[in-house]
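Missing here: one protein chain of the complex. Every other protein chain is in place.
Chains: A, B and C, in written order; residue numbering restarts at 1 for each.
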């Protein structure tokens, strides 16, 4: 049953088309929608719309529903359009008139925003934990192998001496940058849209601060139009952060594909992380690194989708916004998995001292040579030319 | 069981990560993979690798498997990595030694390419049919309502007289452009990669022309390196075409959201195609148009994903290519559904003669006025100025 | 003259191709490059590489050069490859041996990073000022016209009562979100890369903290590999912020194109901000709003250029990075201009009370009606149905 007055039965083709993947995607949001509904009910009680008993009934049923949703016992019916409808229908089925009160003081437009933000906040916390855990893993790797010298490259050509530690610590520093940007993204999302209704407020005196604080939001997103207009902007910022993180993993994967090239062999990935070929008996391929690398582009395309989806739309809610849910949810899954896999790889990655050492060839030391001349008082550019001429003769 | 020699059991985390959504996506390709395998077996028979009896056994089993896959009776096991492995494992389970022969003369790299191209060709034919059907629908709409005058807009402002027919025929002309571009995309895809192996040919004398022609490809993609390097390019061209089509639907949806604005009311969408609001009892929203509009961006992001996924990779297969399957498959689903919905809408869309007529206000005719002066021998720019001055006084 | 040892004269085609637009783009960075060079020289003095007199000579000449660059008296020669070379060549021409010392302790790789970051920091400060100034302008507009009621839209359809103030304050709240994100972007950029050399440090004891603090950076980006690997990430974050801001202007422009539609007429843009048509004498078009709207996509495309340019590249500098300069510089110009124009528009934008009032039609009040019933004790969903039925009868 729809939440709206279906005077004429909705055309089934249109229904299927507009619902799309929502029954599946909303399944992930049910938990957060239930949580927000419980808090909303508490606010309604304090504002005198619900009696204590009614609120309790709603709360119990919402907790049941949430538990069922977690264990796979509650499914959203396509006829219900979305999770919000599924929840209200269930409450009405079970609680009758009391269920008819839960939607007081809200609209699906702020309900979905609230559920999404609670979901995003949870996922962001999870990403933060994974980032910290990866940092720990990379550091352990660096502590173990860091002192080994290896060539540093520019233009994919040997440049100057580097070390396994310098390479690994670069990733650590990048991940700390990610943690800093994480804060900004989290703070942006951490605003409560609940009570902004359809985007123009609720003609009823409700306490938005109360529900915001009970839900753990650090502040209220005050202007109801602004709540809706932040669709695309907020998701886009989260996706920017996720892409930012994936970029580091992409770079690491690109490095490892290259550095484990048999002709270089600076690192070794254990056999049980490599896959084979259906035709070439000898093959051992770094598929996990390649998927890690490729996922950067997947997340980037989700970011681009969200950022262009809102284009050309005037203020206020549009159904186009619905298409922003999938990219956010998918991107979180990808990033969570990718951070896990990156950790797994660093746990068993080994530097190969012999190969690293063998690669420390003469050209890597030309700068050092020039600087030795500098320390003897020769101007750098002159020293550079001297070393360059000597080097060119040698070749 | 893997197709490759799993000396050491693949780490389960890595396995899950690299397989990703392939067990689900490949389900859609099984039919094509079976078809290609049947043809491949015929080629092997003619080339003396298989006996007639062996070929027959393989063919029967592949047909069984294909039928089961269609009816949901055959599923790809994550342990199998992908559909190709699932097929070979099944053949070996059922046919023993004969099953061990099917992979002669091919690799998963050309196998997936072949299945994908057969799939794309089928889907493209389906898109073409839908395009033609939509053209028919728009024409019927135009025949019925076309003569009604309505304002033409530039800069979202009334410009000059237009008509329902002029508007609808613009879509028809655009869809014909799509059909033209369709041909180029189809011709590109219509090249057989089968027999290019892992990307460097097969050290065995096989008849690539034979399997190509039996599979209905119009030509062989000869260079095996070129087969692999076209990953991303070919899919990208298909997605460009699909985005090209979606752009027309996006434009049409944007127009209809605007033209059905109650303040304009040039068209009417029937009630059973509109949805309502959970909070506003009066609401009737054109959600289907909004999803249609939004899907353009989804397809565009898939195109961008595919086009950037191949960046920075040297010649030859990389596992990153696997991530190109999903965008292609998803985009086809979206475009097929969208063309269907567009047809549905045109079937019941009505022009509203009264509202159209009422909107034919004076400013629309200033050009006509100027041209009447031109026909009296006044240079256009002077005529323009005369009408402009008169118009400005009136305001 | 190149900074490197041009054993064999570089092919002129290759030279032109690799230099590309750099001689023009670097012109904007010269000022920052000179500033960084002056600080670098001071550090070299304190580290004993330069005498006080040498440092003074360099400083004077760099100040001259910077002044000439500002007034258009100094141009980068294509033969010089880039601004860094042009600067060193000039110093060598004028100061001889002393000029040969300036490049001690740095590489073009950290030099360009430093100049770019100083440039970005300056531009970001300018953007912040413009944001604040726009907030002031929108507030003044809101103070003047805010109390006027106007319809709020969802799905581009009348939804509930809004007001000019609610609409304008939504922009203000959005711009405050921008200011918050601004901080995160600025903090990221505010790390000194100077002294990281080519990406693997300098084989000389130099004081990176000193040059960082003299240049006004709040901290040193320590790991030299990390400095280079942040190419694309840092620029991408700045472009994300700029796109974030442009999104708000895009939304505002979309709203104004719609709200100033003659059929609605809620706002009025003064005549001298509208342009005309070469053929239609009556036309007045909101071109500035359309360019404002379109610029969002331009900035978005710059963001995606930068974010995809680094794909597939291993750690360390690559010449591909050079192509990230143009999008950053262009985007800043666009955003600066756009914020200025947005301010200009709000300064003269007028609400039209009569048209706004006339648009406050019945359907906007159905929620209010339902809530009056709620306040009489009727459960919301029942109240909704009652109003919906009544409304449907009326139509």
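The rule is simple: a contact is a pair of C-beta atoms (placed from the backbone, for glycine too) under 8 Å apart; a residue touches a chain by one contact, two chains touch by 3 or more.
Model, not experiment: these values are computed from the prediction.
Every shown chain touched by the omitted chain in the complete complex is listed here: A, B, C. If you put the hidden chain back, the residue from A:86, A:127, A:257 or A:339 that touches it is A:257. Screening B:160, B:215 or B:341 for touch with the missing chain picks out B:160.
Only one residue in the set A:109, A:237 or A:277 touches the chain that does not appear here, and it is A:277. Checked against the hidden chain, the listed residues C:25, C:198 or C:329 yield one contact partner: C:198.
Take chain A: the residues that touch the chain left off the picture are 154-160, 257-258, 261-264, 277, 279-287, 290, 304, 308, 311-313, 363, 366-367, 369-370, 384-385, 387-388, 391.
Mapped onto chain B, the footprint of the missing chain covers residues 3-5, 7, 49, 88, 92, 97-104, 109, 152-156, 159-162, 166-167, 169-174, 177, 180-181, 183-184, 187-188, 197-204, 221-226, 228-230, 232-233, 236-237, 240, 243-244, 247-248, 250-251, 254-255, 258-259, 293, 296-297, 300, 304, 307-308, 310-319, 367-368, 371, 374-375, 379-382, 384-385, 388-389, 392. Considering the complete assembly, chain C touches the hidden chain via residues 2-11, 13-14, 17-18, 20, 81, 84-85, 88, 103, 106-109, 111, 197-198, 254, 270-273, 275-281, 283, 285, 287-288, 290-291, 293-295, 297-298, 300-302, 304-305, 308-309, 311-312, 318-320, 322-323, 327, 337, 340-341, 344.
The rule is simple: only the chains that are shown with their structure count from here on.
By number of C-beta pairs in contact, chains A-C lead all other pairings. Relative to chain C, the most remote chain by averaged C-alpha coordinates is B. With centres set at the average Cα position, the gap from chain B to chain C is 36 Å. Chain geometry summary: the mean Cα position of chain A and that of chain C are 24 Å apart.
Among the residues of chain C, those touching two or more other chains are numbered 154-156, 159-160, 258, 304, 308, 311-313, 367, 384-385, 388.
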